[in-house]
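Here's the structure we're looking at; comments come further down.
The other protein chains are all here in position, but one chain of the complex has been omitted.
In order of appearance the chains are A, B and C, and numbering begins at 1 in each one.
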Amino acid sequence: MFKRCTIKAPFFEIGPKNYLYGDDVLDLALAADAASEKYKVDIIFTTPYTEIRRVKENTRFLHVFAPHMDPLKPGRGLADVLAEAVKAAGAEGVMLNHCEKPISLGTLKASILRADEAGLVSIVCADSIAEAGAVAKLNPNIIVPEPTELVGTGQTSDEEYVRASTEAVKSVNPEILVLQGAGIKCYSDVYRNIFAGADATGCSSGIAALPTREARNAMVDEMIRAVREAYDARLAQKGR
Amino acid sequence: MFKRCTIKAPFFEIGPKNYLYGDDVLDLALAADAASEKYKVDIIFTTPYTEIRRVKENTRFLHVFAPHMDPLKPGRGLADVLAEAVKAAGAEGVMLNHCEKPISLGTLKASILRADEAGLVSIVCADSIAEAGAVAKLNPNIIVPEPTELVGTGQTSDEEYVRASTEAVKSVNPEILVLQGAGIKCYSDVYRNIFAGADATGCSSGIAALPTREARNAMVDEMIRAVREAYDARLAQKGR
Amino acid sequence: MFKRCTIKAPFFEIGPKNYLYGDDVLDLALAADAASEKYKVDIIFTTPYTEIRRVKENTRFLHVFAPHMDPLKPGRGLADVLAEAVKAAGAEGVMLNHCEKPISLGTLKASILRADEAGLVSIVCADSIAEAGAVAKLNPNIIVPEPTELVGTGQTSDEEYVRASTEAVKSVNPEILVLQGAGIKCYSDVYRNIFAGADATGCSSGIAALPTREARNAMVDEMIRAVREAYDARLAQKGR
Partner (left out) sequence: MFKRCTIKAPFFEIGPKNYLYGDDVLDLALAADAASEKYKVDIIFTTPYTEIRRVKENTRFLHVFAPHMDPLKPGRGLADVLAEAVKAAGAEGVMLNHCEKPISLGTLKASILRADEAGLVSIVCADSIAEAGAVAKLNPNIIVPEPTELVGTGQTSDEEYVRASTEAVKSVNPEILVLQGAGIKCYSDVYRNIFAGADATGCSSGIAALPTREARNAMVDEMIRAVREAYDARLAQKGR
């Protein structure tokens, strides 16, 4: 766990993946930056490697993240992604073990240690409640427990999954932040997750696969607003 | 094979791999750019993804290449590297199947086709004479046949390897350029390869692992000068 | 290329993959063995590693093949599959680079050499006409060019694909045998391929995914009969 992580609940993760490239990534980043300022919500912007520097140089509030990195140290490894290289380009953190880029347990542990060493925040994906608990033992900054094991079963409510997977992480280490994020498509998906107690939520295709810049920018604003409104409502309820 | 490739023999490939990162990559690129202009030698500069755009924006003569890409089309694939993304960042080509990033035959074929489609020059590594011939059947722009099968045998001269591997490629398709590059460390290594008939040669650790910027820049100048002088001597010899 | 390969055209490859396991694999092997004797057709039987020895010990005519192996030499590599180990268990050959087990070009070349060294026949899959030519440069005993690049295009006849992919292989090395095999489901699929000039064809799910032993055994007999009848018809036509 990188100790100087400044990201605080409630926050939101946006990842254009490869739905967008080139100028479209920057456009989305600018919209996210504006929403972050407007709603006072921390946003992790996970961008293709090629856009890390440009996004960082052109935004003020975003926490720019790399989508992956390898655990190597400076040296060989032509196409490997080096911690120090993403850091030097402006990244503040790195996503690891996304279901589209799975890595072995040993590599995951080594990569989290490299992130700590290089001063990068680590956000690690897990595919179930059990995996979320396992990842927590490796001590990253943030865990994303995707609820694939419950999806479609109809047996357990969203609220129950949020509760159980959060508990699986926090019982191991309460300092780890939990991002609840599968299948987010609109304001109410975001609102429900944050109101239910998640530290954070996020969205990729629900934003990036929209066909126009206007639609993407509007969706970013809508979702970040949902974070703010749900969080404030949660605090208000608690306060009562 | 991307038809509008403008790289011409003699050329040289420089790859800092992960020996360098951040500003040191740009410094090396600037030195390479100057040498390219000074000696009128085309230089492929294979840079970590994070530096593609910066190197391209700050140089005039370099052919900037990505160290790898994946064959996916725009869409999912969080940490995959998209052809259109490296192109949009300023890359003119892509290296594929380097021994530090081996890919399956099917992926290699698909990646070469994606490069063609996206307008990227493809440079493909092979590990032996037989593999060089196999790769030639897939029709990339440039092939790098690393002579591992002969290294240390003492049975075959460097000139023989250059000849045999060049022949393995050109007999399949004479338009494919051949870069002879293993173990280049100094002026005379470069000179020998180019004088022996190679279209190109290149160097990674022999430049990038040098401890200071001054040493790296001097080595770049020395090697590019060797390309020019060896090539001119070859032409002169032919002309006689 | 292993020089003492005794497999001759026309032949047929049967692979139960993981559709079957345990005694069902042996049952299918026995049916194949009977059909091989009855129709005088060589059959490659590609079996899960665990059944290599049992199939070999209980059959007389089958050419038993492993579905994959790794290029390592005896030593470490806990779960790697060693050439000498599959040979000692009774395998006569090994399949490499199947689309369900793709390997890098360097590994493919090394594995073919290991097969030669250990006295194993190599059968290598390729995903297109271009790949078939590339694989031919690596000199295996048998190539399986799957016509994925033409499937569904409607532009090219089966006969044209058989001709072009066979030519892509034989023009590199006429001693390499060619197995034409995608999508074989019945007598007439087999007949058409062999009659069109293929050295061999084969079938996995078209046999192994049938629900009963009786259905599988009947299909094996039908397909091997088709090999024999098509080949004889081809010879007769030629003879005229």
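We take it that a contact is a pair of C-beta atoms (placed from the backbone, for glycine too) under 8 Å apart; a residue touches a chain by one contact, two chains touch by 3 or more.
Given the structure is predicted, the values throughout are model-derived calculations rather than measurements.
The absent chain, not drawn in this view, touches the displayed chains A, C throughout the complex.
In the complete complex, the hidden chain is touched by one of A:Ile43, A:Ile103 or A:Val144, namely A:Ile103. Among A:Asp70, A:Asp127 or A:Glu167, only A:Asp127 touches the chain that is left out of the view.
One of C:Ile7, C:Ala29 or C:Ile52 touches the chain omitted from the figure, and that residue is C:Ile52. Within the complete assembly, residues 15, 17-23, 46, 48-54, 67-68, 72, 74-82, 84-86, 88-89, 95, 98, 100-101, 204-205, 209 of chain C touch the chain that is not shown. Chain A meets the missing chain through residues 97, 99, 102-109, 126-128, 130-131, 133-139.
As a working rule, only the chains that are shown with their structure count from here on.
Chain C has its Cα centroid 38 Å from the Cα centroid of chain B. In chain A, no residue reaches two or more other chains under the touch definition.
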